[in-house]
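The complex is shown incomplete by one protein chain, all other protein chains being positioned as in the whole.
Chain nomenclature is as follows: A and B, assigned in order of appearance, with residue numbering initiated at 1 for each chain independently.
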Amino acid sequence: MADRVLRHILQSQQFDRPFLEIIFRWAGNFKRNMSGTLSWGGSSEERLWDSKQLQGTHMIELFYEASTRTRTSFGMAGLRLGMNLIWTENAKEFSSAIKGETLEDTIRVLCEYGPDAIVLRHYETGSAERAAAVSSVPIINAGDGIGQHPTQALLDLYTIWEKFGTADGLRVVMVGDLLNGRTVRSLAYLLAKYRSIRISFVSPSDLRIGSDITGWLDKKGIVFNEYDTLGWETLGYADVVYCTRIQKERGSDASEETLAKFRIGKQQMEMMKESAILMHPLPRNDEILPEVDSDPRAVYFKQAGNGMYVRMALLLWVLHRI
Amino acid sequence: MADRVLRHILQSQQFDRPFLEIIFRWAGNFKRNMSGTLSWGGSSEERLWDSKQLQGTHMIELFYEASTRTRTSFGMAGLRLGMNLIWTENAKEFSSAIKGETLEDTIRVLCEYGPDAIVLRHYETGSAERAAAVSSVPIINAGDGIGQHPTQALLDLYTIWEKFGTADGLRVVMVGDLLNGRTVRSLAYLLAKYRSIRISFVSPSDLRIGSDITGWLDKKGIVFNEYDTLGWETLGYADVVYCTRIQKERGSDASEETLAKFRIGKQQMEMMKESAILMHPLPRNDEILPEVDSDPRAVYFKQAGNGMYVRMALLLWVLHRI
Partner (left out) sequence: MADRVLRHILQSQQFDRPFLEIIFRWAGNFKRNMSGTLSWGGSSEERLWDSKQLQGTHMIELFYEASTRTRTSFGMAGLRLGMNLIWTENAKEFSSAIKGETLEDTIRVLCEYGPDAIVLRHYETGSAERAAAVSSVPIINAGDGIGQHPTQALLDLYTIWEKFGTADGLRVVMVGDLLNGRTVRSLAYLLAKYRSIRISFVSPSDLRIGSDITGWLDKKGIVFNEYDTLGWETLGYADVVYCTRIQKERGSDASEETLAKFRIGKQQMEMMKESAILMHPLPRNDEILPEVDSDPRAVYFKQAGNGMYVRMALLLWVLHRI
């Protein structure tokens, strides 16, 4: 085994389009095979899609930051493939971290236990790269500070791909806290791989998209615009409206009046095309009002669910099964 | 599967006596089959009772409030039936809840991962009902604030049923914090389904049983009395003495002098009948003194253990296997 290259998942930039196609086809297959049996109570026979291709392997979910959603999604993906799981819910508070251990040392020790993959969530940008530098097992970045969240970006793009078959030529509107929003950054990097894509960034003026992203888009020749209001000029043409939360816990202090200007309710949905989709990485506060949850264009819960299928496909890739 | 009705477990009132009989018979079967092998070290062959009837299914334990006992009991029940588990120990602190996500959104997302059951512990009364209203998988209420804790009520009643074969005609004394005690409320609802039952409520005057319960009992024609002291007039006639903790963390500020009046030690045990049983939902502080732990009528540890068997039976029902 020792001559196999380690397959880490660290940042969105590492994925090329052929890779994305493979992951999305596998995710789609998993999703189709499970549909109809995913509801409670299916008999064992109906669960053949639980292919257990990773039976006997072990995943450690090392989470230094709260994320029930991401942890559960990876965990369910692993369990459905037959993996054994061990996790820590808040290593920052509980682990040797409070005794001053470096992330590198923690990773080195966990590697000695021979897990097949370590899923890492950490509060510092660049931590996944640091972990990978010392790790003898694959590191999967499940979010590092305001840095990257590449598997979130993959499930976001998969949700678009599932709807439109591609991202080429799409008009994407990104709304909310674009400065601190990890998901927006990762998705923007991925979208830049597609042709004729046009992006509108809509945010309060103090939460505009960072120059690292706009620089990247410029370099890739992607057309984008920035707006400080949310109206017809963006919503009316969008294929994808991607909302993000104004993250109070990361220091944003936008007023209620400001927040209201970037909120999506029935009125905003009326501006959107019939064929558009409304996405959100969740959790939401009130950027999207519950009154639109039943609109078929509101796909954010399905989007979250897609995370499990995409992560199943990624786990197969990381462990050299595809 | 989609045409099957969802079987939630939300409140004690939903159970009728035929249902209780079925659950209790299954719980009893599990318990009998396991006895003798439940001690450590049994060989694999001796573990045939681990019937794995739910192999390949998944349980998510979503706990917003501390309860190692209840979580472990459900977890062991699930594992013994072959279920895969994912849990969160304190979602209130760790999950998206701190980012302001509603319970409803969290449930909707978890449903997308296709678990077969969600066991929910939450600090707000009515939360299990709210979860069930949006859930596409069965919700099992593992305690919601001062509201209900129906599986605790079932294991309590099972413990009575195991001893007496029925609850008809029994004299039950409930002692302690009857105002905030979730377990007392849930059990009282269940007991009201039996004939000729008589209940004595014994509590400090500021922790008396709520009018919702007394109203229910009146409506059901159940005879009950209230007392503010614990003595012969109640203990001497009791078949079941059910103690509860004065819950300091819910705001009770009873003095030590008051607490002492509702405490059970050897002296109080002497007032009880030989055939009586002493129950407690645990954890206890010093409502029951350790000096009575070895009394064969003190069944509170066995009572806690019964929780696993009852929950195994409930899981079979929830997943339409019985």
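Of note:
Going forward, contacts are C-beta pairs under 8 Å (C-beta built on N, C-alpha and C of every residue); 3 or more make two chains touch, one makes a residue touch a chain.
None of the values given here were measured: they were computed from a predicted structure.
Summary of contacts with the chain left out: across A:A91, A:L217 or A:V241, the touching residue is A:A91. Here the missing chain is touched by one residue of B:N90, B:T166 or B:T258, and it is B:N90.
Within the full complex, the residue among B:L6, B:I22, B:L79 or B:V134 touching the omitted chain is B:L79.
Within the full complex, the residue among B:Q11, B:S67 or B:Q268 touching the omitted chain is B:S67.
On the side of chain B, touch with the chain left out of the figure occurs at residues 34, 36-42, 44, 46-47, 50, 66-69, 71-73, 75-76, 79-80, 85, 89-90, 245, 247-249, 282-285, 301-302, 304-305, 308. Residue-level contact of chain A with the missing chain is found at 1-2, 4, 6, 55-56, 58, 60, 62, 84, 86, 88-91, 93-96, 98-101, 105-106, 108-110, 112-117, 136-138, 318-320.
By definition in this document, only the chains that are shown with their structure count from here on.
Rounded to whole angstrom, the centroid-to-centroid distance between chain A and chain B, based on C-alpha atoms, equals 39 Å.
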